[in-house]
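Incomplete set of chains, arranged as in the complex.
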Amino acid sequence: MPHNIAILGASGYTGAELVRLIATHPSFEIKALSGDRKAGQPMSSVYPHLRHMELPDLQRIEDIDFSGIDLAFCALPHATSQAVIATLPADLKVVDLSADFRLRDPEAYAKWYGKPHSAPELQETAVYGLSEFYREEIKQARLVAGTGCNAATGQFALRPLIEAGVIDLDDIVLDLKAAASGAGRSLKEHLLSSEMSENVKGYSVGGTHRHLGEFDQEFSAIAGRKVQVQLTPHLIPATRGIVMTCYLKGDADAAYGVLVKAYADEPFVQVLPMGEMPQMKDVRASNFCHIGVAADRVPGRVTVIAVLDNLTKGSSGQAIQNANLMLGEDETVGLMAAPVYP
Amino acid sequence: MPHNIAILGASGYTGAELVRLIATHPSFEIKALSGDRKAGQPMSSVYPHLRHMELPDLQRIEDIDFSGIDLAFCALPHATSQAVIATLPADLKVVDLSADFRLRDPEAYAKWYGKPHSAPELQETAVYGLSEFYREEIKQARLVAGTGCNAATGQFALRPLIEAGVIDLDDIVLDLKAAASGAGRSLKEHLLSSEMSENVKGYSVGGTHRHLGEFDQEFSAIAGRKVQVQLTPHLIPATRGIVMTCYLKGDADAAYGVLVKAYADEPFVQVLPMGEMPQMKDVRASNFCHIGVAADRVPGRVTVIAVLDNLTKGSSGQAIQNANLMLGEDETVGLMAAPVYP
């Protein structure tokens, strides 16, 4: 039985990625696409790579007839998303890809995003969309908030370790390398090809990156105490992909054992043999996450590296994984395509 | 009913691409993988991006049990391929991705490849694997010779025009831009990242590129007279993709009409609106070919640009399309994944 799908905000990269993945999803059917500034245009004029697909034209959200729609993906900008979702039919299932519903605490939201939440009653009901760890809640949810792409990468590396108590919670250092598409299709000088090529730059230094709000929330909840990681993101000259290098204190073998056990039955998370490190390109355009562990020469130190594709497992693939759960499908449907290499 | 598949030469890029595409093919099952120098190793040690798949280990070709195998893809180096295929069971269907069986004329083969063919009797029986133009022969074939990736791109642009007689056959200029993976995973200095980045270089200049043998064969056959194109290939700083820019003499509207009509029912070939030009990235990692046509300001001149992904439509995707035809499947099975963008 096909499920009728709407994608709100289809003209951004995560919107286009949703369409790409749904193109081979056997039971999802795209019934509506919104794109306010491009309303009236065919999707192929915004994304010619989708030219072969039969897709509805882009329209304004207020012109969409949501009767008959089973689930809407919201790939709208932050802040816009909460305003739009508040207007959607109450029985419409929603997977939000923005940052709007990730933080459960209204004060934390206000702190990281600079203003109060405009739909706090919805915020309360949203389920955090890291499928592997919130599976049962997601199945029952009406509104699922997609995990931030960087936050997802760090959590795949660290959640089991924090839960098992095998690392020092007061000394977690994360070095993030993030490709450009994480910043979307936005016209910013530093995202120009001539600026990005042959370049690497630290940004949001000093602990100001918003995904830290998610780390704080999730890690503290697991640990049962306040946990604050030190994180420096770097923009790297690539289009898709995230590498999270975690510098930890603890026993490497214990950490490795915990991760292997945690992900033994997970279809999308692969723990590499001990001492092997993943490469970003090995998960390109796929829903997989690869994790590697190595002991350091400095006793009691361990390095864990996790990689995933920010647009797929970090965003649109994760969103479809959650939609599968919400609609009673097998979690992996439409998501088993192998990474594109080279 | 699943078809049992062997991939000979699975450790190269086209081999890995075959595995990637078959990962989501509903009726192909990989039963054997060969890789002589890597025999005994799991595929995931050669290509960690395939780690999540259950695949047979790499083995030597002579150790493969071909009983029960329905079709073998040969992704072996040129010259090796003809020697190996000559030893395969006579009832085993074979799709060859090398250059060994593309040229029907033994003299042409000897001229372009520098030595006589070692299996001329097989050469006679091979069907040229440009699916859109040899569909019926391929359905009946035992041995199909995959079209060269550059040769395929040029033929998609030009075959209908030559057949319709709308361009000057004596003045066809082709400027080719080809990404690095077309040269395979081979250790050559000019393929190093430090050499390729920020670089473009003409190569095989003066009409010495081997794919010219295919153009000569095919275009002359269609035209019923000798046709020789002028071609200069350029290596561009990208991993996947081919852009063939064709400078032609003829009427642009007539040429456009011919191409639109020729590909109206083809699932994989998309002709863009008149005057729009395709971009290489719009077909990335997919089996699609995009073609654009524009009139030039110089009267009587027309420019046609065709793009495809050398590893997919130019090689492994095309091979699966042919295998589908040979095994009685729908031609598009397993090949409708949308291009990866951005």
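A and B label the chains in the order they appear, each numbered from 1.
Assume a residue touches a chain if its C-beta (ideal position, glycine included) is under 8 Å from a C-beta of that chain, and two chains touch if they have at least 3 such contacts.
Computed from a prediction, not measured in an experiment: that's the story for all the values here.
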* Asked: In total, how many copies belong to the whole complex of which 2 are placed?
  -> 4
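Everything below uses one rule, namely that only the chains that are shown with their structure count from here on.
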* Averaging only over C-alpha atoms, locate the centres of chain A and chain B and give their separation in whole Å. => 35
* Structure fact -> The chain B residues in contact with chain A across the complex are 13, 16, 19-20, 23-24, 47-53, 181, 185, 197-198, 239-240, 267-268, 270, 272, 278-279, 281-286, 288, 290, 336-342
